[in-house]
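Removed from the display is one protein chain of the complex; every other protein chain stays in position.
In order of appearance the chains are A and B, and numbering begins at 1 in each one.
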């Protein structure tokens, strides 16, 4: 591989020449649109600090769950990868990635990394054992430059707005400070109360203390707990939040009656609830979240169906052993949809990592209830095939206009443009098929692509009361 | 869009040129074959009356669940759509559809409507806010002409036989009258006893009275109930019926023992059964239906897995908030297949809206039991992608000859030719792939296409005892 490494302009577009020509035309109209990133995991504090990202291993490898999982799955250890605050030499970590470049074949990680290395960092050699050191040196230098700090890249990437993910008890101080610097429209928080809604966690009682302090509400029982939640939602709205986010194991939204909710809440203050009790309480919280959203206008995002930290001996440190389970939405969402599904003040965006529900449940639900939008393919499904199957399995029943547009869902800042670019290419490819099969006119396809890329994410996450 | 709106001859055929050429050849051999429509929802009374269809909104929009769901999902109200016997001006309803033409992009509704407007009604402009009135006027005129009444269109569409769907307690009067006018071979009833098999319905006891009156059987308990059902099946057979149809939530066919069935029946006469009891009784009815079919030869169709009227505040009026759930067939059908699965007098046609069962359960079952045929993709799956995935996920295990051929399952009469035409195009596309990949000869593909289009539906719905 002696010649310079470049990426093909038509990558991830369909192979058939007529279809590729149409896809290229559609993609050309959307490639340069601003990035609307309504569901991210970058920390506001990092944007505020705007310090150098660190060395290549710290930036590209160690915090990237996709990469560390793949390298662990091939028998490399957490120690070798610099996980668990390990002492591994970071140049060695980088060498390990480059020497294992082949195990990434066919994965979106490979695709995103290529984009970041070539398009963002100007790397001109494909990673391998032989090129690892030269690339490391190149990256280390670039990462030391001011134009590779986060705010410069933010501009260069064309990010119009980026949403962070913040605990209910967060003080939102970084967001406040960013706003004072004029970044309030560009970086907004998202309200994620999962931990305080999980009454089987041993740490729950301590988290509740923080929530009480932060909200200024003395939490003496279920009712004042709800008041504290409402206070935090209002604080988030004041800080620019447009959405809440919920990652329960189940999509159940069946509310307990108030007396039972009060009883469970009181019991949890003495000892963690059983798994079943905690699940019933969490379902109630989803129902109450929907109800609160009618007043404060926060869009409700539901990301269910993942067993977190599947391997308890491994735990969080190794980068999230999330493993999905089969999902059920039809019966689970019925309570909240019967209550609020036709209320113009309610907006629910649904995500899944179980593709069997796309055509069976999610598309029929989004194709009926005005409050529901389908979120983008998420986690394992944020990939060329995953993005394509999402359209194939939802567009015919839900159309394009009941979907929310792409969200990148990442903490890997350098991968943001790669992820949005890939989603644009795959949507262009899907639309090009409709055009060459004479099921859609080209001008309609272009307008649809622009809507999916830019207008729908803004509109879907606009608070419905706004 | 100044030039006349026409539909491309190759629409919905594969893009790749060599494959398209083969698909066009296969499609050319089946495009003009008669329509065999063995599972429809058009009313026999409407065919008998043969009156004008009404205005364009009444004909195209208000009764079409697909369209009204999509428009509701985009925030339009039942009132605006003329639902619930609403007083909306029908020209306004039509304008609403045309102004929202873009939300139909990528859906089969768009495809069917285009076909009906252009091919059947000679519309020459694509719907939009600007063209809505002109198209309305054009359609209103056409709908007033004798050649746009149902019997004329029946001939023009080339419908050889159309099956209606009729309650067990129907008097079949319209069918009798049609037969007297020589239409007995072309319009036949289907026996659908869902309501009288649902013992948790408050209206059940009243329906039972009608059943008793109609059958002439005094229903005093479970045994005379079965006798009344048998009487109605015989009446349906006499009126030309070839099949029964069953839309239970579950596919369970486990029979209760007779004493328990009698007990539940007697209990239901006093008060509606619980959901669980009613489900157990319904499963028994599927088993008994299979047993009865050995004698009277009615083919048994099973359409399970849909929660009807998901939003109870909405209800039927809005056009069917059906939402599917995960299905199980392997264990559910075991009782009926162990008892009758190899009986040459038994024929069971299976439908699903859960695509995960195609390769896992339905194709292996149909590829083993001689009594079982796979029905066509149904409801949300009657779409270009849905039809294609059906073949991809079933043909390799069940082959083509354990499938029943296409059924349109619609009450939208004008969409019937569009739906059959689309299914023919998608099957031609699937077969063309096998040909260009050298897995099937062209002459075999053509014969298979003809079989799928014409011979298999007739043969699958021929009563096996005939």
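Please note the rule applied: a residue touches a chain if its C-beta (ideal position, glycine included) is under 8 Å from a C-beta of that chain, and two chains touch if they have at least 3 such contacts.
Owing to the predicted nature of the structure, the values given are computational and were not obtained by experimental measurement.
Student: Using the touch definition from the top, which of A:92, A:200, A:234 or A:322 touches the missing chain?
Tutor: Final answer for the missing-chain contact: A:322.
Student: Write down which of B:68, B:301, B:402 or B:415 is the residue touching the left-out chain.
Tutor: Going through B:68, B:301, B:402 or B:415 one by one, B:402 is the residue touching the chain not shown.
Student: Looking at A:364, A:384 or A:457, which residue reaches the missing chain?
Tutor: A:384
Student: List the subunit A residues touching the unshown chain?
Tutor: 7-8, 10-17, 69-70, 72-75, 102-108, 110-111, 307, 310-314, 321-326, 353-356, 380-381, 383-386
Student: Touching the missing chain, which residues of subunit B?
Tutor: 16, 18-19, 326, 328, 330-331, 334, 337-338, 341-342, 344, 356, 359-361, 363-370, 372, 391-393, 395-402, 433-434, 436-440, 444, 447-448
The working rule: only the chains that are shown with their structure count from here on.
Student: So how far apart, in whole Å, are subunit A and subunit B when each is placed at the average of its C-alpha atoms?
Tutor: Using C-alpha averages as centres, the distance is 39 Å.
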